[in-house]
Every structure is written in structure tokens, then in C-alpha cells.
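The complex is shown incomplete by one protein chain, all other protein chains being positioned as in the whole.
Right, chain A next:
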Amino acid sequence: MSASAVHSLWTTAAPIEKIDAPTIEYAQLLPTLIVIGAAVVGIGVEAFVGRKARYYVQMFVTVVALVAAFAAVIGLAAGGHASTEAQIVAMGAIAVDGPALFLQGTILLTGLVAVFTFAERRLDPQAHGNQVDSFTAQAASVPGSDGEKAAIKAGFTTTEVFPLALFAIGGMLVFPAANDLLTLFIALEVFSLPLYLLCALARRKRLMSQESAVKYFLLGAFSSAFLLFGIALVYGYAGTVSYAGIADVVDGTVQNIDPALADTMGNDALLLVGGAMLLMGLLFKVGAVPFHMWTPDVYQGAPTPVTGFMAAATKVAAFGALLRLLYVVLPGLRWDWRPVMWGVAIVTMLLGAIVAITQTDIKRLLAYSSIAHAGFILAGVIAATPDGISSVLFYLGAYSFVTVGAFAVVTLVRDAGGEATHLSKWAGLGRRSPLVAAVFAVFLLAFAGIPLTSGFSGKFAVFKAAAEGGAGALVVIGVISSAIAAFFYIRVIVLMFFSEPKPEGPTVAVPSPLTMTAIGVGVAVTLVLGVAPQYFLDLAGQAGVFVR
């Protein structure tokens, strides 16, 4: 195309062509629309509802929205949108198919359980007669200042966490369903920005909380800049940002190449560098080595309910997007990305498991454990078979509930300074409160992948898929690092049950039904998926087909 012809694109003098209004399939987008809509309502609540009533109104709006959105996902799946009716909606921006609906359902349920832990108000001792939650009285006040004391005395609470969580969940719902690179980038930012803020809002240990937010923000923005440059390069390669369009150019099956594009389209250097940068951005979000450096600090510093939410839901959303990118956009590049992902999976599994052994803080330990789990899930991603997709879906579903439950238990063990996260303080917990210790032991066994827990079914599924997909060596390394990981999980269990409690050890707070529900759901899912996983494996198997 000559320069003047290109120029005429935006300086047309001819009669204005009619632009067709886009068609949006609102029914298929209902889950996302409900959640985002409720988040906007939540902002209105912040502005117009009195301080005392806000907590209850926000709680109500959030729970109703998440339940309604989950019902909408079930409705779509029951209507066949997960299988036969799977289609691409919103002018090619969003895919409504099996993996998208399965992951959206998982994210919504995990989000609901996590919101229960956000709303918990019985753990911290009352401040000036007001029940307080895990979030700071006033985020703008300087830690330890008179302003902060005044805010606590006045009984302020940060009820903004509910709309922030809803915005994050809304972005996460779009992320695994995004069907073009622009939607991918916007969804990434929509769920990341609220998470950065949520990290900074802890009531106790505020300096650490702010520090974790700064680290997460700077590194997150850094990685999303890489993602965006990757998008630019892939767009330069393919001349389009839609997944199917890029996949066609990668496969070389484009029907009608515009002669003007023939020069720039199909430059493999652009594709390889761009694809690598896209993967970098997504691997950062899943916390895979070597993009894992933020994970321990952010998990440790963030308020524990937020950590649980972030650890579970972000991983689900990011792996969903990673699966779609690798299986829909870049299958033609399989021989290039598989060796890279092999390497990433191996170092992620080993480093996560080995470094976790040296940790002395329970939240950091769980952070390194989540890195190791990212490696296990990557093993399923590498399979590049339909079983690979469904096993990853199943693993994500199983893992997310265990994670939220485990972090909910961490919020219960407290001393005068708030949560007692140092491992030495957990010594003898099993003698002091056997129930809490037993529940935590169940979660740790699930993380370790012991039979009769969901962790075993999940690990078995991904390793089986990886072995059948020709990644046998990867499975061997996966099993070895599972064994290493089992060592430190069992060590915590031994510490809880077989050592003497210290005289001034932490106490276990009695939570309200909210946290009890979160932990109960976690235990129930862990055991059900461990003892009778077949129904859910079948469900994930049916859901494991992407629409293109």
C-alpha cells in the first residue's frame, strides 16, 4: 500500500462510510458484567451509605454479585456454551468456551470464599469497642501517627476492600477468556491494579504491607510493560491481535494476504521475541522461576486474607490465559516454546521446593510452596494434549480452595502482635488446639500430594498428562521435587503435633462463621476431590476444549 493510500485511512474526504455498531452478546458476558457492575455499585455505596452500615451493605452486594455471577456461569454451562455452543463473543474479544467457563466458575467460588475471610471481624481484639477486620482503619494515615490512632478510635474501616476485590475478580474473569491481545492486556491491568492496593492495606505490620505493595506494583508494572511490548511485536508480526488471526499467520494458512503486508508479515524474529515477552508477562503472574522474586515478599507482607485470595485466584486466571495463549495462538510454535517451558517448569519445581525448606515464616513457606505448585501445573501445560488442558483445569480448581483455606487458618494463630507467622511459634499447636492443627495438617497433606486429598488427584492428573504428552523426564523431576516438598510440609506437621508448646506461645482465635465457612469449604473440597475425584475430572475433561 502506498503512503498516500495509507494516509487516506484517516483523512478520507469521500462520503462517510456507515460504521456498523458492534454486537455484544450480553447474555454470554453476564458473569463478568454482574461482577463489574456490582463493583461500581460498591463504589456508590462507599460514597452514599453511612459509615456504620457500609460494611453490611458492601458485604451483601459482594456476596450477592458473586453468587449471581456463579449462577450465570452454571446457566451458560448448562446451556451448552461449554461444549457445543462455545463461541467467540463481543466482536472477537472474548471466548465463551469450556476452559473459560470452568475457570470463571473456579475464580468466582474462590473469590466468594476469600471474601468471607476479608469480612472476618472477630479475630483482632476490639479497638475502642469496635470490631475490626484485617484491614487498616485508614490507608492514608501514617503508621503509628496520631492520625491513625484517631481513625482507629473513630472506628473507621476500609470497606473499599470489597469493591476492590470485585474489580480484581472481574478482571480475572476476563483474563482466561480474552480472545485478543488487547483484551488480555486490559484484563491483566484490571485485576492487577486492585491487588496492588489490597496488598497495602494491612491493619498490623503496616510497614511490611506497604513495602510488599511497592514491590508488587513496581515489578508487576515492569512485567506488564514486557507483555505490552510483546503484544506490539506480535501485532507487528501478524498484523492483527485476534488469537485466531495470529494463529493463522503462525501456521502459514492465511487465505488472502494483503500484498502491502507481505513485507512485514511473517517475520519470525518478531514472533519469537514477541512470543517470549508475552510468556514473560504471564509467567510473572503465575510466579514461575525466574520471574518469582516478588512472590515471597508480597505473600508475606500482604494482609493474610488478601494473600489467600491472590495466591489462589491470580494463579487460576493467569494459568487460564497462559493455556489459551499456548494452545490457541502458538500451537504452531510448539517446538519452540516447549523446550523453554521445560526449563522453566524444572527450575520452578526444584527451586520452589528446595528454597521452601529454609523458610522460617509460615507465609513465606506457603509462598515458596505456591512457586513449586506453579511448576507442577506447568508440567501439565507442557503436555500439549487435551488431557493437558483438563488436568491443569482440575489442578487449578483443587489447588485454589486448599490455598484459601490454608491462609485462612494462618489468620487464626495470633499473639499480641497480630498473626504469629514465625514457624517457631507454631510449635505444639496440635496440643493446644488440636482441631485447628488437624485442619492445617489436612491442607499441608493436600499441598504435599498425599493420597485421599485433592493434591494427589491433581498431581496425578498433571503428571499423567505430561508423561503421555512425551515429557517423562519432567515427571521424574516433578516427583522428586514433590518428595522434597513433602519433607517441609511434614516438618510443619511434626512441629505442630510432636513438640512441646512454648509457655507464651500464640493463642488460636475463635473465628466467626465467615472464616469457619472458608476453612470448612477448603477441607470439604480437599477431601471430596481426593476421595471421589472422578466426577470433577470428567467435568474438567468435558470443559477442556478451546474455541477458536
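Just so we're on the same page, a residue touches a chain if its C-beta (ideal position, glycine included) is under 8 Å from a C-beta of that chain, and two chains touch if they have at least 3 such contacts; residues count from 1.
What we mean here is this: contacts and distances are computed from a predicted model.
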Request  = Just go with whichever of "Ribose ABC transport system, permease protein RbsC", "ATP-binding cassette domain-containing protein", "Amino acid/amide ABC transporter membrane protein 2 (HAAT family)" or "NADH-quinone oxidoreductase subunit K" UniProt uses as the name of the absent chain.
outcome  = "NADH-quinone oxidoreductase subunit K"
Contact partner of the left-out chain, one of A:135, A:185, A:243 or A:463 = A:185
Note = Contact with the hidden chain, among A:64, A:154 or A:207, goes to A:207
Inquiry  = In the whole complex, not just what's shown, which of A:57, A:96 or A:197 touches the removed chain?
reply    = A:197
Remark   = Against the hidden chain, chain A presents residues 1, 5-6, 9-10, 139-140, 142-143, 181-182, 185-186, 189, 193, 196-197, 200, 206-208, 210-215, 217-218, 221-222, 225-226, 228-229, 231-233, 235-236, 239-241, 258, 260-261, 263-265, 296-297, 300-301, 358-359, 364
